[in-house]
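All protein chains of the complex are present and in place, except for one that has been dropped.
Chain nomenclature is as follows: A, B and C, assigned in order of appearance, with residue numbering initiated at 1 for each chain independently.
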Amino acid sequence: MNTFGTVFRTTLIGSSHGNLVGVIIEGIPPNLEIDISNIETFLARRAPGQSKVTTRRKEKDKLIVEAGLFKQRTTGEPFVAFVRNSDVDSSYYEEIKDTPRPGHADYPAFVKFEGANDYRGGGRFSGRMTIGLVIAGTIAKQLLKQVGIDVRAYTKEIAGLESEVINTTEDYIYSEQNIVRVPDNEMIESVTNAIMKARKDGDSVGGIVECTINNLPVGVGEPIFDSIESKLSHIMFSIPAVKGVEFGSGFNAARMKGSEHNDEYFYNESQQIRTKTNNAGGILGGISNGMPVVFRVAFKPTSSIPKIQTTVNLQEKGKLESLKVRGRHDPCIVPRAVPVVECCAAIAIYDLMLQGGITTHAD
Amino acid sequence: MNTFGTVFRTTLIGSSHGNLVGVIIEGIPPNLEIDISNIETFLARRAPGQSKVTTRRKEKDKLIVEAGLFKQRTTGEPFVAFVRNSDVDSSYYEEIKDTPRPGHADYPAFVKFEGANDYRGGGRFSGRMTIGLVIAGTIAKQLLKQVGIDVRAYTKEIAGLESEVINTTEDYIYSEQNIVRVPDNEMIESVTNAIMKARKDGDSVGGIVECTINNLPVGVGEPIFDSIESKLSHIMFSIPAVKGVEFGSGFNAARMKGSEHNDEYFYNESQQIRTKTNNAGGILGGISNGMPVVFRVAFKPTSSIPKIQTTVNLQEKGKLESLKVRGRHDPCIVPRAVPVVECCAAIAIYDLMLQGGITTHAD
Amino acid sequence: MNTFGTVFRTTLIGSSHGNLVGVIIEGIPPNLEIDISNIETFLARRAPGQSKVTTRRKEKDKLIVEAGLFKQRTTGEPFVAFVRNSDVDSSYYEEIKDTPRPGHADYPAFVKFEGANDYRGGGRFSGRMTIGLVIAGTIAKQLLKQVGIDVRAYTKEIAGLESEVINTTEDYIYSEQNIVRVPDNEMIESVTNAIMKARKDGDSVGGIVECTINNLPVGVGEPIFDSIESKLSHIMFSIPAVKGVEFGSGFNAARMKGSEHNDEYFYNESQQIRTKTNNAGGILGGISNGMPVVFRVAFKPTSSIPKIQTTVNLQEKGKLESLKVRGRHDPCIVPRAVPVVECCAAIAIYDLMLQGGITTHAD
Partner (left out) sequence: MNTFGTVFRTTLIGSSHGNLVGVIIEGIPPNLEIDISNIETFLARRAPGQSKVTTRRKEKDKLIVEAGLFKQRTTGEPFVAFVRNSDVDSSYYEEIKDTPRPGHADYPAFVKFEGANDYRGGGRFSGRMTIGLVIAGTIAKQLLKQVGIDVRAYTKEIAGLESEVINTTEDYIYSEQNIVRVPDNEMIESVTNAIMKARKDGDSVGGIVECTINNLPVGVGEPIFDSIESKLSHIMFSIPAVKGVEFGSGFNAARMKGSEHNDEYFYNESQQIRTKTNNAGGILGGISNGMPVVFRVAFKPTSSIPKIQTTVNLQEKGKLESLKVRGRHDPCIVPRAVPVVECCAAIAIYDLMLQGGITTHAD
């Protein structure tokens, strides 16, 4: 299946060095307004070459919308949008196609597709495929915002350097103003330095993105298989380089006692039911409980590093090769992954809302 | 959606205090042999009352197969099986239905289903729903085993007490012989004591289950949305009480360098391509790479604890209540969750194999 | 796929001579009232042995509801219901299992399932599987009725003897009062005689069922693949013995001119938009247009006839056999098919309404 979602359905098309990368989105209700320039803004947040901590590859990533809008409003038909691949040099991939890069999908993809897959630039396993996720996610974010729901992601940790997050509203805005997307003034310099050092060493570093969803109504999510956690983790693990996902107190919950972990209820001043703590991360039994949904996503260090590595030759049994991965790669993918996590969260949550019959636009 | 899977499709039916809990399984290929007594063995591994560290509730959990088999072989029709609920006393749930238990789905479920859901015993949010997962998973495990694939889970950690796992084959067998399912001789007593102490304190503890899938062919998993990680995490987060899932080096990967994390390739003595390390947990680009698939699942401490907690009264705005959750609950769900994780892994992996056209039975 | 529907999802379980036949229904909104005795009434309309024109087989067809209701209202969980197979004698099917009956699925099923399918009583190809359709359809009919939509089927033609239908409301009630379900007083005797003669001759006859859906709101149905015609024909052709489906003027439309066929619009006395004629059968572009939806379903004559027929021996290449199909079979399936068509129509329409976000119950 190339599609995520039950009602709001996102299908990714294209590949890294093919004609284009993009998305088909089904299930957007008709007669809603979509802000195209806002999608372009989000694509720029994801784009390469945006700062000194990212790859120097320059793609213009010009958004083309081919179907789904009429007089600036949604028509109910599938929404089709993509960007064309421009700054592409595939010659290197012809050169290394028999020596699979460690940490990349090259080898299992070669076996799975009998060598017929488009291996150039990583093909469909490239981070470039997330462009489609950003387009769909920005639309989902817009539609969620129309009913007051906010989705926000930021860098929680890079190279082991953790940021403290106190107020997701302000911290989010702050993190959008620095190139490492750290919500903590104190940490910007050290995080930036850690990335720059990895680049200088021909190496890479990983990190953790945290995401918060505010104002989600109670009752979003379905019992058992379409729990919020199931849907969010499903799409998060579709982002290249993700190795872990946790909600609320997450892996730490495994070390807590029930009496510590359970969040007690109270009525707030607006007579709304809330919990005193939020170890559940806003989710009980897979369903939203009125508290902010909070989760973290762990990214491994970028696989493409200039350091020499050992690999096999696919065409000669038993033969090893030394491989130096060339090209312009991010020494840390986390800053560019922040908007992708945010977009993926919006896709999953908006789909669950439509699936649950919870209208997301004013009538 | 109440169904997991694309080809091998698992639908859970029933609820904790309704007539039955069970499963409909579609997509089992015809003409395969199924061992029913093996399913019963697995149900016993999951069953309450199996040892001093579990709840004292006694359910016979007698398996009834109603459709899908003819002369001991699969027919190609939907497989229908369930167990009837017997040791059920619902009176307590009528008593507390307006005072949602902290850490349970009571409150969001009440809002979502307009009070019409069967709240007795937690309804569909009960751990008892995992009986259907165990039935489906045991069948998947049997069919995977017919082509040499082994799925094994064990207790990695309880109450912060971690077990060392050296050889998943032997350790798995060992862990099946002790009541806490710990694969480490040294840890059995301390882990057991930690659980018994929690019970005595009217409290509960959490833990981590690890699972290993051996001999999976290269090429299982689909690009992007149906990655192995996406599918496995999706079903893992459908198990009640799960708060985190990580693959290979997991959250630790976020603190590693690319040069440490990348697994270098080599040819083994059978001229098979393998990696020297397994930080990837057997998965690259969402596809199996020939190494063991390894992942960990974090369980929160059991929500149902005898300690007095504060909650709200759903019928009277502003009113708080003191709640003492009665009943026979597990002080730690982890030992009984071990076979559930194993079964869920088998369901997801077998579905991906069928989806990818990889035959799992000898022709 | 064993499931029909996108939101209101019907999955049939069991087989003719297995333990049971029944249905799992997903997607019924929670908190709706369901009348169980009404389902039993419909099962009796479908049941064998109900009159002299049907098979003499007597099945009690006692409805068992196992899940999905709590305090007489829907819970939002999958609805599980079935009837147990009682009046079953499978010995004959063992006898003929190598000599496929002409007009039956025996031979292609044998090839498809490698002989592993439950062939007794036709297995999943038996008309008995329509019990699940009747259960699901009666529920859909009830929920449609709560918002004023009526689904009605009747015998349009048997053995070439056509009934005139003038007023679907009155004619429907009338057809429910005679054993051949003919809405035309003049035709009852001749139709009954034609069936009785076929029985006497050891032969069978076919016929046509017409169905009318009144008060469907404008806008039900989706463009292209989920057109009303696509969905209705899909489920109609799932009923055993159906060989043709047509809407409005149907095959006759192929012989009309555009100026005759187009239905012109006008405003009725309530200022509603209606058409003067209804050649479209209430559907334009796959979407309901406010006129009654009208369609016809052609049933072939019952395949099981006592007359001697020639067939092959599956175990001996080249060998022919004379076969006399024994057992108690309907000389004409049409009267019992009438409620099945009605139920299937309700299933498809209710699903389309939920899919289109058109609420079917008063809020």
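Just so we're on the same page, a contact is a pair of C-beta atoms (placed from the backbone, for glycine too) under 8 Å apart; a residue touches a chain by one contact, two chains touch by 3 or more.
This is a predicted model, so every value here is computed, not measured.
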Of C:Leu20, C:Val53, C:Ala105 or C:Ile213, which one is in contact with the hidden chain? C:Ala105
Among C:Thr54, C:Thr192 or C:Ser227, single out the residue that touches the unshown chain. C:Ser227
Sole contact to the chain not displayed, among A:Glu40, A:Asp98, A:Asp118 or A:Glu260: A:Asp118
Contacts from chain C to the absent chain lie at residues 1-4, 6, 12, 100, 102-109, 111-112, 124-125, 129, 157, 159-160, 198, 203-208, 218-219, 221-227, 229-231, 233-238, 240, 242-251, 253-267, 271, 273, 275, 279-281, 284-290, 298-305, 307, 309-312, 314, 317-320, 355-356
Of the residues in chain A, which ones touch the absent chain? 1-3, 11-15, 18-20, 24, 26, 30-31, 66-67, 70, 73-78, 80, 82, 112-118, 123-124
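Convention: only the chains that are shown with their structure count from here on.
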Whole-Å distance, C-alpha centre of chain A to that of chain B, is 26
Using mean CA coordinates as chain centres, what's the gap between chain B and chain C in Å? 40
How many angstrom between the C-alpha centroids of chain C and chain A? 47
Residues of chain B touching at least two other chains: 1-3, 12, 112, 124
